[in-house]
Each structure stands twice: as C-alpha cells, then as structure tokens.
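Here the complex is missing a single protein chain, while all its other protein chains stay put.
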Amino acid sequence: MNRIEIRDESCKGCQYCVIFCPRELVQIDKGRINALGYNPARFVDNPDRPCRGCALCAEICPDALIEVYRKEKGRS
Amino acid sequence: MNRIEIRDESCKGCQYCVIFCPRELVQIDKGRINALGYNPARFVDNPDRPCRGCALCAEICPDALIEVYRKEKGRS
Amino acid sequence: MYYDVIFSGFGGQGVLLIGDILAQAAMLENRHVTWMPSYGVEIRGGAASCTVVISSQKIGSPITEEPCGLLAMSKPALLKFQHKVKKGGLLVVNTSFVEPEMITREDVIKICLPASEISYRETGDYKMANAVLLGAFVSLSRVVTLQGMEEALGVFFKEEKQKLLPLMIKALQYGSEFVCAGMNGDG
Amino acid sequence: MYYDVIFSGFGGQGVLLIGDILAQAAMLENRHVTWMPSYGVEIRGGAASCTVVISSQKIGSPITEEPCGLLAMSKPALLKFQHKVKKGGLLVVNTSFVEPEMITREDVIKICLPASEISYRETGDYKMANAVLLGAFVSLSRVVTLQGMEEALGVFFKEEKQKLLPLMIKALQYGSEFVCAGMNGDG
Amino acid sequence: MALTKVFTRPDSLRDLDFHFCPGCHHGTAHRLICEAIDYHGIKKKTIGIPGVGCGVFLYNYFDLDVCEAPHGRAPAVATGFKRVLPQNIIFTYQGDGDLGSIGMSEIIHTANRGENITVFFINNSVYGMTGGQMAPTTLPGQKTTTTPYGRDFRTEGYPIRMTEMLAPLEGVAFAARVSLHTPSQVKKARKAVLRALDIQLKNGGFSFVEFLCACPTNWGLSPRQCIEKIDKEMLQAFPLGTYKDRQGS
Amino acid sequence: MALTKVFTRPDSLRDLDFHFCPGCHHGTAHRLICEAIDYHGIKKKTIGIPGVGCGVFLYNYFDLDVCEAPHGRAPAVATGFKRVLPQNIIFTYQGDGDLGSIGMSEIIHTANRGENITVFFINNSVYGMTGGQMAPTTLPGQKTTTTPYGRDFRTEGYPIRMTEMLAPLEGVAFAARVSLHTPSQVKKARKAVLRALDIQLKNGGFSFVEFLCACPTNWGLSPRQCIEKIDKEMLQAFPLGTYKDRQGS
Amino acid sequence: MSERKILRGCVALAEGAIAAGCRFYFGYPITPQNDIPEYLSARLPQVEGVFIQAESEIASINMLLGAAAAGARAMTSSSGPGISLMQEGLSYMAGSELPGLVVNITRIGPGLGGIAASQGDYRQATRGGGHGDYHLIVLAPNSVQEMYDLTIKAFYLADKYRNPAMILSDAILGQMKEPLSLDPPPLVLPEKPWALTGARGRKAQLIKSLYLADGEMEQHNWHLHEKYRRLEREEVLVETDLEEKMEVLLVAFGSCSRMVHSAVELARSRGIRVGFLRPVTVYPFPRQALREVSREVGKVLVVEMNTGQMWDDVRLSLYPGCRAGLLARPGGGIPAPGQILAEIENLVKAGDGIDESVYQA
Partner (left out) sequence: MSERKILRGCVALAEGAIAAGCRFYFGYPITPQNDIPEYLSARLPQVEGVFIQAESEIASINMLLGAAAAGARAMTSSSGPGISLMQEGLSYMAGSELPGLVVNITRIGPGLGGIAASQGDYRQATRGGGHGDYHLIVLAPNSVQEMYDLTIKAFYLADKYRNPAMILSDAILGQMKEPLSLDPPPLVLPEKPWALTGARGRKAQLIKSLYLADGEMEQHNWHLHEKYRRLEREEVLVETDLEEKMEVLLVAFGSCSRMVHSAVELARSRGIRVGFLRPVTVYPFPRQALREVSREVGKVLVVEMNTGQMWDDVRLSLYPGCRAGLLARPGGGIPAPGQILAEIENLVKAGDGIDESVYQA
C-alpha cells in the first residue's frame, strides 16, 4: 500500500522514473498530452509486485515531481 | 693562464661572481665607482690558485658581462 | 506590390522552413523579400514564428505590426497574432491543432484546414502539414506562383533530403487544391 | 608671496624628503603649498626630484617651468634643471658630487657647498647632506623660517626615527650658518 | 495503517515548474542543494550566486536571496559577499562553460585563497544555454555546434578535469565529483552536497562539488540515451569520487 | 699557447646593458633563452611575446621580432601568432603576477589546447615592476607592499605552484622548474630551455619552464642574501625538477 | 553575374569575412551572434582556415591581436558583455595600430541584458570603450547585403588605416534573411611590411603601444589622431534619401533605419516632405554631410533603439539653428513605422523651433 504521487501536469516525460523503478510501476501515459505538451508518467501499482516505497523514482525525477508515501514501519 | 674579462663599466656589483668563483679570483673594486654608480667586480688572478676557466663566474653573472678565455686542451 | 505574413506555431512544426521557402520563391520571382524569425531572451521555449515581407520595392521594416496574412499552426500562435491581422487580410489555420471556434476575427478571409490529417492522408507523414498550409496560403494570397514555390523547394531539398521533395510538392499541391476546390465550390 | 623650487638628485639622497619637510614647514606657517615628485614611466631609474610651490594664494600649477630655486645634489640634476631657473633665482649645489665648473648660469645667485663632507664632519654621517643643503637654501630664500623648519622636522622624525632629529637639526643649522657666514663675509 | 510522506520537494525549492528541458539534471542539482539547505536549517542566511548558463534562473526556484553575477565571475562575487557577511552561507552554482572556461581564473584563485564558500559545478560537457557549443569538458570526438567535425584534441585540447585541478590547492577543504544519472548516484551526490555546506558552516574553507549532468537537448539524445552516455563515456573521462575532505577547523 | 673564448654573450642578445636591478635574475633568463635560440639556429624565425612586468622591455635586448601583449594575455597573443605562423617559433616570457595571477585562465587554456609554443615563467614571488606587491607565488608570511603584516594564508592563500598545476594537462609536453641562483642550477636551467624549444621545433606541444628568480629590490635583500632565501625558502615551496617530458611526435 | 542567395545576416557576414580573405576566427559563444562562430567552425576548415573557440572574450581579442600582428586578416565576434571584456585588448590594438575585425551583434544592456535588438552600444563603439585616445572604425549595416559588403569593407579599412574595425549590428540584422549578391570585389591583400613573421631578411622589429622617450607618447597620440581626422575626411559613408523643401529630416542607423525608412515612405504617401539620412559609418560620423543637409531643414528627428546615444553626434553636426528631437526605444523596444509616423506628424504640426526633447514610447 505504499504509493507515489506524480505531479503529472508538470511532467516532461523524460522516463527516468520509468527506467529506475525496480518494480516497473511507473509508465508513460501515451494516451495523454499534458499542458506542457508531453506524455506524462503515471503510477500503476501492481499487486504482484507492489510499490516498495523506495523512492528511487522520486530521487531520479529531475523535476522533483514525485512524492512517496510509505506505510509506517512497526518500529518507527 | 686562463682568464676572464669583465665588462666592468656595466657591472652592478651584485657580487654573484665573487661568491661563486671557486678560486676566489673575483673581487669587488671598492676603490672605484663606475658610470652606473656601482663598485664593479674585478678579476685578480692568483698564481697559487690560477683561474680554471671554469666559467662559473660567467654563468652566474646576471648581466652577461663576463667572457672566459681558456687555453686549448692538448686534444681538442 | 507589398505583402507581409506571419507564420507561427510550435517549434518543430516547420514554420521557419515554410517562411524560408516562401522567401526563396519570392526571390526567384525577383521580388524584394525579408524573412525574420522571432527571437526571445536566452531561454528555451516552444513557440516559433517568422515574418516574411515581400515587395516590389525595397523593404523597410522586416517586422510587421499589421500583417496581411497569418498562418497559425498552434493555439498560442493564433491567440498571439490573430488580432493583428489587417482588416480584409488572410488567416490560414491548422484545425488539426486549433479549434475553429478560437478564431474571433470576422473581418478577414479565413481558411481552416486540418493540415496534419491531410498531410498524413496524402503523404503518409504528419510532418508535411506545414507544406499543406503553405500551399493553401500561396494559392489564396498569390504572393508567388505555385510554380515558383516548387522551384524554391528544390533549393531546400537537395542531396540527402531530396527524397522529401516529392512529398513536399504533393502536400503543397494538396493545400492549393483544397483552396481552389473551396473557391470553386463556394463561389 | 610665491616661490617654487626644484629639489633634485639621485634616488636615496633624500631630495624627496627635504621637499616634504619644506612643504610641512610652509603649511605650519599657514602658506599654501604643493609638493610634486617627478614620476616617469614604469621603469626603475636613479634620478629623483620634486617640486615645491609655496604661496600666500591658492596654488594653480604644482609644476613649474621656471623655478625660483634649484637645489641640485647630482650632476644629472644640475644638467637637467639649471637652465630653467628664473633669472635672479637661486641655485644651491652640492659640490661633493658636482664640479662647480659645471654651473653655467651667471644670472642667478649661486651657492656651492660640499654638503656631503660637511655632513660627515658635522654629524658623523654622510646622509645628512640633504639637510645641510636645505638649511642653506632656506636661509637664503627665506621662504620659511629656520624655526619653522625645525618644527616641521619634528613631524618627520618621530618614534624610532627620533634619534635622527638632533642630527638633522644640526645639519640644517650648519647649512644655514654656512650661508650666513658667506653673506657676512662677502658682503 | 497510516501512510507517511517520505519524499517530497524540499521547502527551499519553490513550487514552480523548472524551465529545464526534459531529462536535464539541473533540476536534480537544484533539489539536492535545497534539501541540504533545509537539512542544515540555513535558508534564512544563505545567499545563492548562479553563474550565467541554464542555471541562471536559479532565483526563480530557490526561496533564497540570490544575486546575479557576470558569466564566470560568480566566485569573485561570492568572495565580496562572504567578506562582508562572514556569518552567512554563500554558494555559487556554475556551469562548465562558466566555471571551466571564462571563469577559470576566478575559480582557481578563490579556491586558492581558501575562501569559505561552496561551489556547485554543473558539468554537462556543453554550453547548454547558448545552444550546445563546445565546453572545456566536451569529450574528445564529441560533436557540438562549434565542433561540427568532433572535438579534436590536437587543436582544441582534452577535457579539463576541474575537481582534480582544484583538489591539490591548499585552500580547498572539500572537492568531490558526483553524478546524477542513477538514483544511487543521486544519493551519493546528496551526501557530498551536505558535506560541502557543513564544511562552510564550520569555517573549513573552500568546498566544491562537481555534478556530471545530461544536456539531452544539446547532446541530441533522449534522456534514456543520456544515461547511457554518462555511464559509458562521462564516467571514464571524469572519475567519480571525493578527491579531498579536510576536517573543518 | 692560444686562448679560446669559451664563454661570451649569445648572438641574439643585443650588446646593451639591462635595466634590471643588481642581482636580478631576469638577466640570466634572458641570456639562457638567447643562447638556446642561437643553439637551435632559429633567431630568424622566432617571435617573442613578453608579458607586462620587469621583462616587458625584452624587445630592447633580444634581437628578434617581438610583440607586446596586455598583462597576462601573452599566451593568447602567442596562440594567434602560432596559428598564423605554424612554422615559426613562438615564446612568451611572463612574470608570476602576469602568468599566475591575472593570466591564469589564458595559461591554463593555452596549455590545455596543447598549443605548440614555449612559455618562460619568471617566478620571483613578487610583482617586481609595480613595486613589490604580493604575487600568487609569495611565500606564507612574506612581507610585501600589499601584505605589510606578511602574507596570511588564511585570507590570502598559499603560493600557487604553476608547474605542478600545468604538468598534468594532456596538452603539456614539457614542464620543468629550474632555479638561477647558483652556477650549477643555471646549467640545469640551460638544458631545460633547450629542451623546451626543441619540443616546439618538433611540434611536440606546449612546453613550459619556470625559473626561480631573485628580486633583490623588492625583497629588500642584498643579492647575496637573495641566494640564501632562494636556497632556504623558495626551493622548499617550489621543488625543482622536470615534471613532465613527453617525446615530441 | 553575381550569385544571389537568401542568407541569414550572421551567415552573410561570415561569408563576407571569407570573401575578404579572413582565414582566422577566434571567439566565445554568446547569443545572439552564435550563428557566426557556428557557421565558421564548419566553413573555415573548408578553406584551410582556422577556427578557435577561445576560452573567453579576453582570450579572443588577444588571439586576434596576435594573428593581426602576424599579418593575417582575422576577426572575432561577440555581443554586449563580451564586447565590454574586449575593451583592454581593443585599446591595445588601436595603440599598436593593428587591423582586425570585431563584430558586435548587440544585445540589450546594461548588465546581462536580453538578446533582443538594441542599439545601446553605440556610445561604446564610437566613443571608445577602452582607455585612452583612440577610435575604432565602426560600420553599421542595415541589410543582409550590407552585413556582407560592409564586412569586406571593414577589413579593407582596417588594413588601410592599421586600426581595428567594428561591425555594429544587432539581433534583427543577425537573424533575418534577405537575398544578397555574393559579389566580392577582387581580393587584393595588402603588403604588411610591419607584420612580425620572424626577422628573416630584415632587421628585427616590434609591435607595441608604449613609447618611452620624452614626448614620444604625445607624438604617437597625435599620429593616431591624425588618422582619425583622415578617416573623417576620406572614409565617411552615408545614405540619404532627400526631397525638395523638406519639412523634417529623419536620422537613424542600423536596423532601426529600416523602420524609419518605412515611416518615411508612409509620411510621403501622406504628402509630408520628409528627408532621410543614415550614417553607414557611425565612426567616422558623417558630420559634414549632416551639417549640409540640415542647413536646408529646420527640424530633425533622430530615431534610435536606445535612450538617445547618436543624438549627441547629430547635435554636434547640425547647422547652427537647426534642432533635433529624439524618438528613443531602448531595451528591445522597436519603434514601429506607425509610431515614427505619428512623431513626424507631431513635429510638422508643432511649428517652428522644436525643443530638444525625448519622446519615449
């Protein structure tokens, strides 16, 4: 149930998040063109290999568009 | 019979030649002031320790004022 | 004879190129001509446009406040320039990218054509939309002859690019025919 | 009242300093005064000189073409400046370095003194020759009082340098006395 | 079960879209610096000085006092600032054209003086802003708009390695080269940025971080291809690492 | 028995007294360069470009074509010459203020381009011509007219070692530091000068010779004391040696 | 017959340089002149020329100094801030009497400025931005054809007078395309016995700007001054389009003169008798020509894309009694023909004796 939020109206479709998500949960939305004229990235969770909340996608997004939500660990 | 010639009217009395002659054959002529206003260096040969023609004095003179004359070696 | 036109669209749509071609054609027909791209600050942006002035006299300003014609390939282009067009001037709009409702001018000659679709249909490539629009523009404005245009095209599509030449010509002709058909049909 | 004088010699002889002292004395006596060193191109050289102008009025040019006085401590100094001295002006020459025969001007008041020897004799140091000459110059020109000079000296010889002050004063006085003696003797 | 936001934009970074091209790493560098400013809690005493290049509009994005500097001269401007405001945190943000070409003299002398400032250096191997001309860091053989036949080292020289050149200077307390092309490199880069500012906070002297960055537009490559180029070519020419890290005094 | 003249002024050195102060090593450097020009027989194709400093009047002494250059920019001027006249021999002659301070950018980029010229660098640790101000090579603690309290490395930095900085650049074929304070050092210096010009003759790339020199006037020392200072202090801060010697291609 | 092509202004200029025999380019990137180095980086190697991207504008101008001293036709180009950085080098070149071409495709100033068209560097170009008593020869094209022709001319004048020359242009002229005839005059490269090429077959010689003997610098300054006066006498270029009984004379240079000429045509079509004068050389400025023309017209309107820089030159030239007003648009503003026309009409209506006032946009 971890998840990410992409501010997709500002996304430039560079695909870095797509390339680096270890779970392949980010895709380029070919069916949409945002106001900037790009096909934005989209988070598509997959129950088989759910989001780790690892934030690699966020780390690599050069436009700082990704927020990551993680379920609290027991201990912390 | 090796010897040096110092263009003493251009000498600035820096004493480098005096310092570096291994035979102590160059002296500052305290009794003379040249046109530049300096006490110039003077070559004073000494039969006890004659000039080697080594040109160390000439090598070190920053004003390029010293010429060195050496007797020809037998072989050369 | 004096005519000035603004070609405007997104970067990559080839508006600078068709301006260039028109200028070339005008030169071949022994007109005076200037081609002036827009330029902004040192910052990257999507818009591209150019102004072409054609005249039988020496040309003063290469910039125009009140163009005789506007060829708009994108929404921002239309919005930015349509109000400037001279009364009775010419407005050529690519409706593949612009909704016709966005045209607010009533006092100009308008021609709307879905150039990108036409381009794809006629040449198998979306990229010839600019030529389609240029064909339409030239046929209507008659600032140069269509023949002159084709000759000018030859200057641009040489060597490796030569294979594009027939496509370009086809697109150009289609745009032109589109207009003539309309003219004949409408009156 | 207006007086201008050039002090000139080799670098190291202290001609700039005595110019400075004279200027200081003039200020203490509420005169207008300027002190102007010579300056050349960016190249090292032996000559040094300065011009001091003293006036009861605001001073225009700090440079002079026709000085009232010249104090020459070296041959080049004499050769360079003696022809400039105003007719009837004053020429003070250090004959320890300059042969009196080199003085070609006849239309000026001349005073020749072997200042370096005097300095050595009177103060045990060759270096006060400048003060000896200054003393002579001031006594003859009377542009400032000898007392003013001594006061001015106090400004320059402070702290570590204070021990030089008595020597300086002595040299100054000797130069002055030399002149007065001559004046009395000669006429 | 509650979800915690574990990654978001730093506070010092304004909520504004970057003007950078898709895949340009200027944005990543911007974010990392803002994160470090937030981490150290120095937003209210930091002054940024961008060089002229695609980073020149830094003032739009950083919620800080910012001063423009002539092309290449940011280190001199920063020196002026730091001497007047020794308690403030001063950084420059310069491209490879700005710092390595026209500003070579300023960066070396500022580093040599041990000026207590931090320099962030964006090495994308071209002049981004002016349209992709050769930079001092352009790779041998690389085509740019002013090396249409590829950079020829015989007449145009080899890429200059700024970090290696600066690190030996005594005034330099910290010098590191990082890259921004993979998430793990970004994490390392974060540490270098934090350390550089930390040193300044401790009056340790001059600190320097070089970022290897992509310029997809002027490399004529997709962002994806850019990652590859960095991996295969840039890393060879510009080895990553911390070249110097001296304890602050 | 006949006496042979075994040492005299080189032909390229005009029969004129130097304007340099007593004990100044500019004269020695002048002589060595002229000797090397004579040795290589290149007097008629050599062009000298002095920087601005006490060596600026080189044109009075060298019997060569000589071109003035703005302070610090001799390497750029030399580049212009060499590109127009690749068959000629081009050298610059620059002081430590000229080359190491204002001209830092030009020397580094010229070296990095591997420009096939020779640079003679007179390091006397001060600005001689302008009256003894601090140079980039001034030693820590050294008093100059602009460091009346001694150079403070905390605000003014450490002496910059130009030879060490340039040698690693790929374009550099030869880089050596020599000294002129003893006859045996002068002999070593002669070899370095010869080698540097030789490399240029063979189109080997950029060659560089740094001379440690005394400025008795601005050091406030007698020439004799200067020798000591070079021996005790300069050699420590600026180790002698050939830092690079690449075969010409 | 001469070849006709449509070229961008910057490219025409680059081709002009090549036609003039220039084979050496040194420069540093800056918008809006990058078309020149980019084009030449590809073009020069084709003609065995040398293109160097210098590390800075300071390096550029000094490489140019070196190449010029070696006797070559050589050039650099830049814009605003880059030209400012060249001022020391330009002063040295003028002082050492070295020819060479510097192109300024201006941007807005002061400071970083913008890259839109501006004429704000007129003073810097014509008054000498560097130190000392000197001038550049400054040519201000107003068409792509002139970007080509005047570049050739500039090299010729630079060599003839042994003085650096400048092309003062802007983003409009640099970016726009127009047809031009590539019709270079036959290339005759002058002898340069003063150039330094190694002392083979002659005595060693020098190029320098500093003269040390007594009075030598003063003499050198007068020598340079005499050269500038000769330029004023012999090399002034001016374009005029006059009428009988003019009511008002318009003066403008460079790209701005294009808008002004459009306005002149407009005004004439409305029956106003307007004259037009364009300095083509802005240094030497056509003082004499303007003086003579202004004798016949009481009112002059200067139009500039700055806050009024050439205005000074115009007022220094006018026939006594004649007054000049100013229509100024700095910072990228372009005086549109309509705006100029309105000003002309105001002026005509205003009656006699206009005030020397500034008309802002």
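Here the chain labels run A, B, C, D, E, F and G in written order, and each chain numbers its own residues starting at 1.
By our rule, contacts are C-beta pairs under 8 Å (C-beta built on N, C-alpha and C of every residue); 3 or more make two chains touch, one makes a residue touch a chain.
Predicted model, so just to flag it, every value in this text is computed and none were measured.
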item	value
Residue in contact with the excluded chain [from F:Thr130, F:Gln225 or F:Thr242]	F:Thr130
Identified contact with the non-displayed chain, of F:Leu13, F:Val52 or F:Val178	F:Val52
Contact with the hidden chain (one of G:Val103, G:Ala116 or G:Leu231)	G:Ala116
Positions on subunit E where the hidden chain makes contact	43-47, 49, 59, 62-70, 73, 76-85, 88-89, 105-106, 109
Hidden partner interface residues of subunit D, rising order	20, 23-24, 27, 32-37, 39-42, 58-63, 65
Touch residues of subunit F, complete complex, unshown partner	52, 56, 68, 70-72, 97, 101-102, 104, 127, 129-131, 133-134, 136, 145-149, 155-156
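Following the convention adopted for this analysis, only the chains that are shown with their structure count from here on.
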item	value
Mean-CA-position distance for subunit F and subunit E (Å)	35
Where subunit D and subunit G are represented by their mean Cα positions, the distance between them in whole Å	56
Junction residues of subunit F - those touching two or more other chains	21, 105, 109
Touching two or more other chains - residues of subunit B	none
